[in-house]
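Every protein chain but one is kept in place in this view of the complex.
In this document, chain identifiers A and B correspond to the written order of the chains, with residue numbering beginning at 1 in each.
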Amino acid sequence: MTTLDTLVAGHRPGWSLARGFYLGEGVAEAERARIWHRRWLFAAHGCELPEPGCFVTLDVAGEPVVVLRDRARGVRAFANVCRHRGSRVCTSSSGRAHRLVCPYHAWTYDLDGRLCSDTREHGVEPGSHGLRAHHAIELGGLVFVSLAEAPPPLEGMGEAFARWLAPQGLAGARIARSVDYRVAANWKVVFENNRECLHCPGSHPEYIRANYDIHVLDPRRAAEIEARVADEGRRWQAMGLEAPTLVSDMTAAWWRVNRTPLAPGFLTESLDGAPVAPVMGSYAQHDVGTLRATVFPNFWMHGSGDHAVTTRLLPDGTGHTLVRVAWLVDARAEEGRDFDPARLMPFWQRTSEQDWEICENVQRGIASAHYRPGPFERQRERNVAQFVDWYLGEMAGA
Amino acid sequence: MTTLDTLVAGHRPGWSLARGFYLGEGVAEAERARIWHRRWLFAAHGCELPEPGCFVTLDVAGEPVVVLRDRARGVRAFANVCRHRGSRVCTSSSGRAHRLVCPYHAWTYDLDGRLCSDTREHGVEPGSHGLRAHHAIELGGLVFVSLAEAPPPLEGMGEAFARWLAPQGLAGARIARSVDYRVAANWKVVFENNRECLHCPGSHPEYIRANYDIHVLDPRRAAEIEARVADEGRRWQAMGLEAPTLVSDMTAAWWRVNRTPLAPGFLTESLDGAPVAPVMGSYAQHDVGTLRATVFPNFWMHGSGDHAVTTRLLPDGTGHTLVRVAWLVDARAEEGRDFDPARLMPFWQRTSEQDWEICENVQRGIASAHYRPGPFERQRERNVAQFVDWYLGEMAGA
Partner (left out) sequence: MTTLDTLVAGHRPGWSLARGFYLGEGVAEAERARIWHRRWLFAAHGCELPEPGCFVTLDVAGEPVVVLRDRARGVRAFANVCRHRGSRVCTSSSGRAHRLVCPYHAWTYDLDGRLCSDTREHGVEPGSHGLRAHHAIELGGLVFVSLAEAPPPLEGMGEAFARWLAPQGLAGARIARSVDYRVAANWKVVFENNRECLHCPGSHPEYIRANYDIHVLDPRRAAEIEARVADEGRRWQAMGLEAPTLVSDMTAAWWRVNRTPLAPGFLTESLDGAPVAPVMGSYAQHDVGTLRATVFPNFWMHGSGDHAVTTRLLPDGTGHTLVRVAWLVDARAEEGRDFDPARLMPFWQRTSEQDWEICENVQRGIASAHYRPGPFERQRERNVAQFVDWYLGEMAGA
């Protein structure tokens, strides 16, 4: 058995992963093959590619990728590697180009990846040597890519995201701010931390004032919260929105989208609950609860009536995770007039940074030979167990 | 034979170690098993843990460790790793706590390591899942830990340290200053450098003015120095101190403690020989020579009548060593009134930094494929040979 097989075979359901899953190149290599260079990954917002020729670049576990909008206004992704001498073709993080021209010797590719240059002096056929294509889809204003030859099926995510995210209007939004972090923790530590709120009372004072997560299991509050979900659900359905859910597990194992009420007094996820931007998308008013979407292995989102916050993870070796947190508002909102970043950002900036500190602590503990997998709390950490199960299922095919 | 076996078998007694001992993960892994996660290591001063609940944290070759004083005023050490999700439990370098509370989900441990939290919702027995205990002892005001299941025997070090270090009063001292270094050299290079003074004339002008080391083998001065050792010995024994030794080899191979006179005119190890702090411990006067203690693989100390300087080594990969140098004075001494760091520190700060520069030069030379082990000088480098012999003996069990 390989080390990975041994690790998988030794896993105890309902307990955290063994140390070996978080360390070492062997598991990381299998994760690249099974997860990072295969699964659907959140790459960019559709609104970052407003016109044909607009592109963004990213690095997916060592793979340079360019994502662009083509002339038919679809999204496409390519290996950002010239077929002549291997230079990156697009060297800036974003831009707009009529065609993609390699800065080295000007090999030129159309927006569909076809090589337009004359290669006869290189001894190869004209029309050969196009850019290696990856898969790309745009769902509800979010662009996902898969670097696999044959990507995994979407299992309902396409329809669900289109339907649930439509009123949030991400396609017509713009990024007010984004912050990049390099967190000194394995990406799984970061996602595991996202999948439970048992740690919220001790770590997230801002978050727990606005959200019900930690209260739904409190028998003294269950009836109140259930009633509120029902009331808000009726109100929202009257507005044409989907019905809310009290709690939402992952759908098809690796994605979910759902809406749930915020705590009374919170019209949006801001420090004081007051709006921080104009209503966005097709919402009729601020008070639409919180729209949450999650996609393993690298995306989550929290949408309020006036703004949305997305989080994108990318691995950087086994011990670090690159995280980009972006705040989106309606495209018509103007900074200074309609919103102030100093009011828009703190709720999720603080909550995020509280989480990164936790994750770095966990990474340091997991590195110990004396770390042992521990037992999840049955109810309040069940979603971490579910993430772990999903992960092990993906890795089992390695 | 493994690489390590080949290296050990190829060693030529009386010559320096082969290059392979200083490079590469294979030897470093064996050193962790045989030395760093097994031997007794200096961790902290007892005076850093004045009250029950006081703790310090350190990282021993990748292992996070917390050392604390328990309610019975004994010292204890634990793996600083929560049994729930693996977070470090104590995240600051030092502090005081009634109980140890993990910052992630508030799992709470008593000062004896027992888990106090209710784990029934996690499906495990109450009282299980305590912190992994390491071994800890306090000897003469110095706290040593061993991460082994069964630590090596102390071989007389306990009694000797208690007796020799008592008058220095380390238990009632305080740390006036400490300086942390990251030296770009393998830890063995750093300790080898400490074990000989053949290099002192060219490198340590301050040290050689105050100390006899390099002069004891000078036939013109041998009689004078021997007489002085005898005279000072009589004087110190009258004060209740142990008898001094002219030179002191390691006792039981891996530790030593001894007292020897300073050069005439030096009442303490200061630049000009004049006192730099009030007499400490139970000493009756400044002029008590220099009290030296050494423990392989990570500790040495130089005690004067008015202050003591300790040095702690911890490995950081194969090519770096983390060094903490601490200056201790009597707990009643007040900065500004009783001592001035600008006079207290330079003697050992300069000498230490001169050594780190040497060590970094050696590391760069040893990295060469053209480095060959060289011959130790029979007398004046015999203690390096002894360190090498001890090291090889420890590694032979790997």
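In this section, contacts are C-beta pairs under 8 Å (C-beta built on N, C-alpha and C of every residue); 3 or more make two chains touch, one makes a residue touch a chain.
Small disclaimer: the values here were computed from a predicted structure and weren't measured.
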Subject >> Which of B:C90, B:I358 or B:M395 contacts the chain that the document leaves out >> reply: B:I358
Original post:
Out of B:S203, B:T245 or B:Q349, which touches the unshown chain?
Top reply: B:S203
Original post:
Thinking of the whole complex, not just what is shown, which of A:V81, A:L100 or A:V295 touches the missing chain?
Top reply: A:V81
Subject >> Interface with the unshown chain - residue positions in chain B >> reply: 14, 16, 19, 192, 198-199, 202-203, 358, 361-362, 364-372, 374-380
Original post:
Which parts of chain A are in contact with the chain that was left out?
Top reply: 37, 62-64, 79-89, 91, 103-106, 119, 121-124, 129, 132
